[in-house]
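To start, the structure under review is shown below, and the notes come after it.
Every protein chain but one is kept in place in this view of the complex.
Moving on, here comes chain A:
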Amino acid sequence: MMSVSTLASFDYLERLPGTTFRRLYQQPSTSLAIFRRMLPHLAKTFVMALLYMSKPLPLTDLDLWVQPSSKRQKDQALSLLSRLNIVTITAPSREDPQVVSLTKNFKSALQLALTGGGDHQSFGVPSSDVIEDVDLRFLDEYARDQWEGILHYVVNSVGDGMRQDGQGPTLAVKDLLEAGKLVTKGRHSGGGITQAGFSFLLQEVNAQVWTLLLLWIENAEKMSMDHVEVLSFLFMLGSLELGRAYNTTTLTESQQRMLGHLVDFGLVYIPPSTPTQFFPTRLATTLTSDASALRSVSAGFDAALTAATGSKGFIIIETNYRLYAYTSSPLQIAVLSLFTKLSSRYPNMVSGRITRESIRQAISHGITSDQIISYLTTHAHPQLFKTAAAQAGGPVLPPTVVDQIRLWQIENERMKATPGFLFKEFENQKEYEGCAKYADEIGVLVWKSDAKRMFFVTRHEQLRDHIKSRKAK
């Protein structure tokens, strides 16, 4: 199972040109991060097998490693590896069989990363001076404050009188949020949060961090920073150790400038007394951990988040759509108010109703019913879980409410739109079938009609190559 963040960073990486990849893969930390964070297990297996192979491997030999029934997974893994410029596969021709090999930079960088050696300093240089008062707790708290400040700003842009005092994020972060269209300043009366902002808010922390960082990278070019350098720096941060001080003096000049921005996000902490040191926070060190480690680490972060804001489950929802939330956290109340009609607020509780109108409003902002339901489920009060358990594992939320929220969404969502490419005018049935089958195998097919010999795919590059190679044969 891949998390949202993986997909978001994937999409970005896949759009990069090959030259960018060659430069990115010069850093062992980058190669290692992409290897462990971005690749599914089968792709990892291929990479490991190819890592110390001196000659390119014929594709037919690779086929033997995989059960015929798993051809689809194999094709998807290979297609991903070549999109990320990790492997090169020679073009099919009559004379030579197709061979596959790791790209040169990636191969040597990953070897360096795994076995050590070299003086690349790509994993950071620890600082020897020890500061007493910076411990894990302090770093977690610091990261949480910075990050909550940003989330608050996004939520509060809805502007329903719950504006938080305090400084909030810096101007640079605010500009970034606006440039990324997560908020808009003073447009219609509904407020400034956008569709993207909504889904941003409901993502898990790690996914949020990636979303914001990718925005930052996209805007980095405007700030005359090189995105390759930014990316390698982020991947380096992901390989650092939490609670350890690192030297800023070994960083390049532009990396030092980036450090300033990352302080704004709460990804690093620079002690005011010793500006030559920086501490990565949990937000930074979990950037590239692999999926299973991520879950426990982000759970740790969630625990840190909830420690300050009360117990984890605080929402009670009744079959009559009334909602009671035992919280005094302005952030949580603000999130609830995005899809609930809140009516009263007490010192430790807010109450309100979920109405057709409130859900409609949320949906018009681009939030989905599934997001609302999963938010309610994860934050359901222990009492609801107890009732569910008493009914031998019944649903946590009242089914009527869940169904109704879904129905309200369907009512408003009249069409499903998928951008992509329509393929048509195939010369014969055989050509059509071959292409449609291939499109399905690489996982891009969304619709097909055998009668009309047409199909619709989300990407066309590989399919185009496939059609060309068929012509060549």
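Throughout what follows, a contact is a pair of C-beta atoms (placed from the backbone, for glycine too) under 8 Å apart; a residue touches a chain by one contact, two chains touch by 3 or more; residues count from 1.
Basically, contacts and distances are computed from a predicted model.
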| item | value |
| --- | --- |
| Chain not displayed: protein name in its UniProt record ("General transcription and DNA repair factor IIH subunit TFB5", "Cell division cycle protein 20 like protein", "UDP-D-apiose/UDP-D-xylose synthase 2" or "Vacuolar fusion protein MON1 homolog") | "General transcription and DNA repair factor IIH subunit TFB5" |
| Options A:19, A:249, A:343 or A:429, residue touching the unrepresented chain | A:343 |
| Touch with the omitted chain, as defined above, among A:53, A:91, A:179 or A:422 | A:422 |
| Candidates A:59, A:349 or A:467 - the one touching the absent chain | A:467 |
| On chain A, residues whose C-beta touches the chain left out of the figure | 321, 343, 353, 355-357, 414-427, 431-432, 435, 446-447, 449, 452, 454, 456, 460, 463-464, 467, 471 |
